[in-house]
Structure formats: C-alpha cells, structure tokens
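All protein chains but one are shown in place.
Here the chain labels run A, B and C in written order, and each chain numbers its own residues starting at 1.
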Amino acid sequence: MQKIPVGVLGATGMVGQQYISLLRNHPWFEVTYVAASPRSAGKSYRDATAGRWQLAASYHPAVGDLIVEDANDVSRAVAASKAGKCAFVFSALEMGKDEIKKLEESYAAAGIPVVSNASAHRWTADVPMLIAEVNPHHIDIIPIQRKNRGWDKGFIAVKPNCSIQSYMTPVWALIQSGYEIRRMFVTTMQAVSGAGYPGVASLDVVDNIVPYIGGEEEKSEQEPLKILGEVRGGAIENAAEPLISAHCNRVPVVDGHTACVSLEFGEKKPSIDEIKAVWSAFRAVPQELELPMAPARPIIIREEADRPQPRKDRDADKAMAVSVGRIRPCGIFDIRFVGLSHNTVRGAAGGGILNAELLKAKGYL
Amino acid sequence: MQKIPVGVLGATGMVGQQYISLLRNHPWFEVTYVAASPRSAGKSYRDATAGRWQLAASYHPAVGDLIVEDANDVSRAVAASKAGKCAFVFSALEMGKDEIKKLEESYAAAGIPVVSNASAHRWTADVPMLIAEVNPHHIDIIPIQRKNRGWDKGFIAVKPNCSIQSYMTPVWALIQSGYEIRRMFVTTMQAVSGAGYPGVASLDVVDNIVPYIGGEEEKSEQEPLKILGEVRGGAIENAAEPLISAHCNRVPVVDGHTACVSLEFGEKKPSIDEIKAVWSAFRAVPQELELPMAPARPIIIREEADRPQPRKDRDADKAMAVSVGRIRPCGIFDIRFVGLSHNTVRGAAGGGILNAELLKAKGYL
Amino acid sequence: MQKIPVGVLGATGMVGQQYISLLRNHPWFEVTYVAASPRSAGKSYRDATAGRWQLAASYHPAVGDLIVEDANDVSRAVAASKAGKCAFVFSALEMGKDEIKKLEESYAAAGIPVVSNASAHRWTADVPMLIAEVNPHHIDIIPIQRKNRGWDKGFIAVKPNCSIQSYMTPVWALIQSGYEIRRMFVTTMQAVSGAGYPGVASLDVVDNIVPYIGGEEEKSEQEPLKILGEVRGGAIENAAEPLISAHCNRVPVVDGHTACVSLEFGEKKPSIDEIKAVWSAFRAVPQELELPMAPARPIIIREEADRPQPRKDRDADKAMAVSVGRIRPCGIFDIRFVGLSHNTVRGAAGGGILNAELLKAKGYL
Partner (left out) sequence: MQKIPVGVLGATGMVGQQYISLLRNHPWFEVTYVAASPRSAGKSYRDATAGRWQLAASYHPAVGDLIVEDANDVSRAVAASKAGKCAFVFSALEMGKDEIKKLEESYAAAGIPVVSNASAHRWTADVPMLIAEVNPHHIDIIPIQRKNRGWDKGFIAVKPNCSIQSYMTPVWALIQSGYEIRRMFVTTMQAVSGAGYPGVASLDVVDNIVPYIGGEEEKSEQEPLKILGEVRGGAIENAAEPLISAHCNRVPVVDGHTACVSLEFGEKKPSIDEIKAVWSAFRAVPQELELPMAPARPIIIREEADRPQPRKDRDADKAMAVSVGRIRPCGIFDIRFVGLSHNTVRGAAGGGILNAELLKAKGYL
C-alpha cells in the first residue's frame, strides 16, 4: 500500500513536534509537507527545530530534510497537493483563534482537508469535534459542512480539549451502556506540556502548583455536551446533560493529565462491579476497524490503591489508552474515580492521528 | 511574666521539630522537656536531631542542650512536672494509634494536660477536637472529660487533620453568618511534608502525583462534623451536615495543602460579594483574645486569577492564615473557591500551639 | 535618624521586587521612587505588579501607592531628587547591556549615584565590582571615576554575578589568611530564580536539569580576578590568579546556588582544621561596621555529611550568609568543599543593599 502524503501545519511547535514524531513510522501516512510561521519558513525542518526539539523521541530523517513552508500561504500547500505531496493536513497551528479559524477554512476551501488540534472551530455548528471512540458518527456532518460552504474535497474536523479525554471515554462507555449521567464534578491536575514551550514558568511549578488554567474550566464544562450530542437537521445538537463543574490545576508533571471525577447517575445506577465490567469490555469503532493508532483496550482499569499515576500510566498502549482507578462510592453523588491520559498524545497529536485514520477508513480522506 | 514550662512528646519527628522551632521565642511557653522514642532517649536534643533536622529554621540553643527522655516513661514527665519543668505537653507522638491513645491517657491521668496533634483521640466522645477560630467553645467538655475519667488536673485536647484546615475556617465563617451549608465537594492537593520524613518517596513525586493518601478522605469527610457539632449532654454531638465528598492527592510541594471546594448552601444563599464580606470581616476568639499565635486576619482573600498558590501564600501571617481565592459560581452547587493553608504550621504545630494558648487564656493550663 | 530616600530602577522585575521586599523595614533607606519600563509607567506600584509579584514576602503599603516612573526618563529622577525623594538609585534594570550602560551613566551624570545589580558596567575599568566582605577597599576608585567623567555627586558601583558569591567569600578568607590559591575547579547547580520570570521553562526542569547557562561560565571564570584585584594607577588591576574552570548547570531549585569547588593552594597549604578555623573566625568590614544587612557570620560551616542544601541553608542569617560543608581533601588539588548562597538575596538585591550600606558608612551616599 502506498502511503498517503500528509502535511503538518504548525509543525515546529510542541504539538507539531508530537505529530512529526508519532507519524515517524505510520503505516498509512507519510509526512511530506511541513509548514510553520514565516520565521521558520525556508529552513529545513532539521534547522528550524534545532535547539527547540522538546521530545525524547526523534523524527524521521527524511522529514528533517523537508523545507518548512509558510503556513499562512495556502497556495504552497495547494501546489504540494497537486504534486502529490499533501493529501490533507494536520493542523497544530498556534496563533490567534480568529486567524486559525480563517486559515483552516482557507485550506479546506482550497480542497485540502484539515484534521485539527486547534480549538478555533470546536464550536462551529457543522464541524465535528471528535473523540474517535466516543462520537465517530459525527463525521456524518462532513457532507453537510461541504454543502454549506460549497467545498468539494476539503473539510474541517477537530478534536476537543486535551484534559477531558482523561475521563470522557469512561463516561461515554457508561452512557452507551444505558446509564444516564446527570451531573459530574471534575478536578484536574494537568501536566505542563499542555501549555507548550516555553509555556509554564518553572517558578510556577517548582515547589508549587497553580490552581488556574485560563479558559480550561469553560472548555471542560461545555465541550462534552457537543461530543455527546447528535447530528440532527444539518447540525450537531448538544446533549442536555451531564451538568459539569470543573476545577483545573497545573501541577509539576511533564506529561499526563489526571482527573478526580464524581458521577451522579439517573435512575438506573450501576454497581462498582457493573462499571468495571462495562469499562473492561468497552471497544469502539477504532478498535473494530483496527485503526493503527487505536489502543487495544481504550480503558485500562488499575486495581492498585494509588493508581493511575501520570509517570507510570500515561504511556499505556502507545499513550493512547485512558487509565482509570480508585473506582468507589461517592459520599454525595453515586461513584468516584480517577482518570488519566497522555495529554500530548491521546489528548493532542495521537488523538488527531486517530481521527484521521477514522476519516480515512470511512472514505473521507 | 514567667514563661510556662512545656514538654514536647515526639520532639524529634517532623511535627515535633516544627513545635520546637515555633516555640523558639514564644512569649508564654518555654520548652523545658523533650521526649521521644527510646532510640533517642539519653541524647541531647542537638545530638538526637543531628542530620535529621528538616527545617530551614532552627531551635533555641537551650533546647539543644536538653536531654531527650523516653516518651513511654510517664514518670519522667511527672518528675519534671514536680520540678517545675513540664506544666503540660504537646503531643506529636508517632506510633500506633492504640499506643498513642493509651500513652496520652497516662499523661493526663498523671496530671499532665496533653495538647495533641495525633489522630488517636479525635473520635473520643469527651475529647475536644479544636480549630481555635471555629469551635473554641468545645473546651467546655474538659470538666466533663475530667469527671468521666476521675482526672484532676490532666486532660486531653486534640486538633483535627491538617488538610481540612485549608477550608474549614472559611466554611465556618459562612455558617456562623447564617448560611447553612448542605453539601460540599473537596479535592485536595497535599504537600509531602504532611507525610513526615522520610515519608513520600521521591520516585512518587518527581514528574508525578499520587491520587491517594491512606485514611485522608475518611478524615476529611468525618472530622468537620464533630468540629461543627455541639457540646450536649456531656458529649460532643456531631453536626448533621454538610455532607462531604473528598478526594485527596499528593503533589510535589514541600509545604502547603491546597483545596478546590464547591459548596451547596441551604435556602439562604450568599452572593459572591456577601461571601467576600463575611470572610474579610471574620475574626474569632483567638483574635479577640489576641493570642500570640493567632493570625490577625484568619482568612485572607486573594483577588488574583491564579492564587492562592502554596509557595507564595502558605507563609501568610506566621503561616497561620488561610488564603482563599477564585471565589466564583459553581455549575452544580452554589459557589466554588480554592483554599490553602500551611500544613505543618496552621495544620499541625502552629494550630496546636494556638489551641494551648486558647486553653491557657481560658484557664485550663 | 531620618531615612535616606532611595529609588529602584527596574522595580517591577524579579530582582526589583526583591529590592522592594528587602527594603520594607530597612533602618537607613526608604523606597520613595520606583521606575520601570514605559509599559508600567503611570500605574501605581501595586497595580504594576498585580499578578506579577513572585515573592512570598510582600512590600510596604506606602510603596504600593507610589506611581511607577519611566526608567528611561532620567529627568523624572532628577526632579524627585530635588524634591528629596531620591538620594540614589538601586539599578535592577533588565534591558540590553549597552542600553543599561548608557542609562546608568546618565543617572550618575545627573548627580544620582547608581548601586547596580546589572552586569553592564562590571568590566568598566573605573567602576568597582563589590562583594562587601571581599573588596570593600575598591570603593576608593570612586573619586577617580568621578574625576574621569567629570561627575560631581554621581557614581556607579556594581556587584558581581550571583553564582560566584557561593564560594568567593570563603576563597577570599583563605587568601587573606595567607594561603595563595592557584587554581580552582567549580561546578555550580543554580536555582531557576536566577533567570528571572518567566525565565526557565518548566519543561526544562521538571525531571530534568540543563547543563548550560549562557555566559555564566565566562563570568564565573573572569569576575573573581577583578574582585581580587587592586586599585592601582587610577584603575582596578586584575589579580593574576586563581585560574578558574567553571561548569554551570540549571537545576530544579527555586532559590540558592550550590557550588562544588576544588582548590589548589600555593606553597603554603592549610590543613582542613586550619581552613575551618579561618572560615569560622572570618569577619570583614560589613561586620565591623555592623551594617544592617551584614550577616553576623559571613561563612557558616555545616558539619553534617550532606549539607549545605539549598532549601535548608539558603536563608541562613537573613539569606546573606554563605554556607559551606563537605570540606575534605581533593584527589587532584588540595581541598574540596561545597558552598551555597541565596542567589536573589546574597547574590542580588541583598548584596546590592549591603554595598549601599557600605558606601553610606564610608561617606559616599
């Protein structure tokens, strides 16, 4: 099988690096186009990231030789596309929200599908916000999106905020099994890599935590409702529940967002054992399709009293699984648990790649 | 004024060191008796803590010269008491709960009041569990306790778990102002000093957090009910509410426990401004009595978006104030906030000293 | 005694904040003038530092009310000076080296003495680079400096790089006692506060160290030679030795630079006991003059096997003492030891204040 040539926008940033690294030996996709800010444009990817590469893992030598293009110049991508070098792009753009919105639309309008990590289009009515195991059927909005905008081949699909992925798959597994979830308290302890580089100042996290991350609580409370919503009448209609209260904190951890979650069920309330059974058995479309980036078990239950922990559990199953533990009754709601996932893999680049695999398998790429 | 000679049991441990350090220049109390495990007994306090002293602050040279006694041998304290060297003891004992229970009773029975930091007697019906700003009136149980046990001068008074002190004073200030609190979600991020030395292994908190602290959630959910209870019919009767759900985590912070709290009020619901007014104005018995260890303002409101933070706020007002911030509406309950206090000062030795000052001012010492 | 009104240039930055904090209750000096970048100018100091204040300790309320001036506008300081509000300035300017150089000269030319923390003028031949305990006699260059430049009241005095202060006082004490030091290996492990705020990215120091600090090794190898030099023929003539090799590392510590040092003596070689005797007995001009910021003992010897340590020793004696330990033979040179001092107090603002106290006591302010 010939690999599909893909581009990465924002390729030199933190999430862009993670894309480049994860795609190194991907069986379906091959990075053949990289674009970033004008500052990096014209340099080889190797030179553009020299002294700025943040990951322990490295990139494919052939990507190091690629010349970085200016991400603002869509015509370069179109030319690459015509030359068979850019069938679609992963967007890891880091700029103003409005700028990203317009730029991603320009790529799509030019016939280049955009699988995005950015938050800009998360609340655009005809753009699906995908967690591949939770709402893969939301890709059905894409033909409507194309029609709405008069786009032919292009489209935009996004993924949600990184931190909600530490608990939304378990939450969805329960809902799907018939257990309505009415209300949900979440407190997150989030890794510094989530803020990019240089991101969080070391003076803020050596012997310290910061009980605030701008915009994060709002995202955590609202995005799940779109993800749990339904495609109806040409738009994605939000779910009515659960009602969510989120408190988001920054802690001195490199990678891995941890969440303490309390759930209030509707009338049908599962026992702890039933919850564990649901989570152990949970498999979804990515697993059925055997997508390359899909974890074998999307939810891993840790039985130890003190797990999951970021350093020990974030890398589970290619860093794509959600680890859960401490499943126990809640004194106020019904049950409590701790969820954890890798924020720059499952919650960012890895999740984006899985979305692209889903879109490819479903014929959109 | 002649200083009162006091003893410290468990003087070589982490909390014991904090007592010794904080009492260095105390205007009322003077450390003249130190006791610890048989291993330390017979050595000077200086030698017994050589290479084990954990604090940046040091101890009074005169304490360094004291010979450490065996804490199990109550007769030594009795002799010291008779020699005018030990009017009462602070207990920072670290041993099995049942052993501490019996040993503290032996001291009290021998006529030596015990102001304890240990958890052993927290649920003993006739023992007050004091936060000096919250339930100072619980000391009224002491005459009953003495009568119950046939003790003459001795008695036992304890303080609650360190982590609840990051939010119980603010919670009490609201209750006292007529705002009933029905339910309460709490997620704590606790400092490593709370586990003593060596305590938490560095492999557990470098690039990691641990979402579990043995016994801590149970204490956090139950102790507030006794503290908010009333002395009735010769015992302390627990309050009926609030119902509490607590999730306790260990984070890489030296000192300072942070808590994310959501409150559900009864019918009367304060506005954010009313809450701030209550907290700003709050003063209690320790402030009225101008106790030496009492913070001038028990509750300090931080208006910055990202405060309180452990490294910046734990030392506020002799490390005895509770700092609060991020006071905002909660999507599920009524309001949310972040509370923070110094766990080994406000939550341990400093709180114990304040309790002793209260007991002294009220004539019990 | 009426306090001397002083100004702080760069008052809103990290070192500026440390100046403001340390001068809170200074017996001689009172902050009555603050200046910073045009961005802060016109705001009250309180507003200009809201959400940017990095220290646990706070500032004097009266300073919070001061209106921040534009540091580039020397005429404002001159006006303040005439109004009795700015007898001299502490410079904690953060801008390009050449800009600082010119700006500090402008203040001095305008009759306002500059006691600087910046590196800009460290290598200006007629500017003294002072560690008050080591080369206080270098202030004798000031009349020459004034004459060279036609300045009347103004002058510039600077202090050296923060990290060398963890070992230069002990090194000087030995030299002064007649033990020539020929060569010296130094490896430093430096705190993140040394890089200001935001400074070092958290991704660089969570589960990591960085074995490089730009320019630091060069400063560490060269500055001691000027400090150990002599005022001769209207200039400061560098000392010929010791020859120094420095390796500087950034480690996850908030405050406190630690240095591992090996010394090769000349023909006269002290024993370990002689070294300890020299260091214990060492007192210098700031101690003789009883300057307010001077530590009682400039060098504190720790006898424990594993000290000094930054968290436990950096605050010794108002954070102005140098702590040393592990004094032992070196397999290659003669002796080895570990030195430690607080980089933003002893190594920055505290050292600057001590220099000003020295200059005041000697009649230059």
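The rule is short, and it goes like this: contacts are C-beta pairs under 8 Å (C-beta built on N, C-alpha and C of every residue); 3 or more make two chains touch, one makes a residue touch a chain.
Remember, it's a predicted structure, so these values are computed and weren't measured experimentally.
Within the full complex, the chain left out of the display is in contact with A, B, C. In the complete assembly, the contact with the undisplayed chain comes from A:R311, out of A:R311, A:R326 or A:K360. Here the missing chain is touched by one residue of C:I144, C:I209 or C:A277, and it is C:I209. Within the whole complex, the absent chain has one touching residue among B:I4, B:A110, B:V206 or B:A277, and that is B:V206. On the side of chain C, touch with the chain left out of the figure occurs at residues 183-185, 187, 189, 204, 206-212, 214, 221, 243-247, 249, 251-254, 258, 260, 262, 305-312, 325-326, 330-333, 336, 338.
Seen from chain B, the chain kept out of the figure touches residues 54, 192-193, 197-207, 252-254. Residues of chain A in contact with the chain left out of this view: 50-51, 53-56, 206-207, 254, 304-306, 311-315.
The criterion applied here is as follows: only the chains that are shown with their structure count from here on.
Set against the C-alpha centre of chain B, every other chain centre is closer than that of A. Although chain B and chain C share one sequence, what matters here is the overlap of their interface residues, and that overlap exceeds half of the numbers used. Remark: chain A and chain B have CA centroids separated by 44 Å (rounded to whole angstrom).
Between the Cα centres of chain A and chain C there is a gap of 48 Å.
Separating the CA-averaged centres of chain B and chain C is a span of 40 Å.
Chain C has residues 54, 206-207, 254 in contact with two or more other chains.
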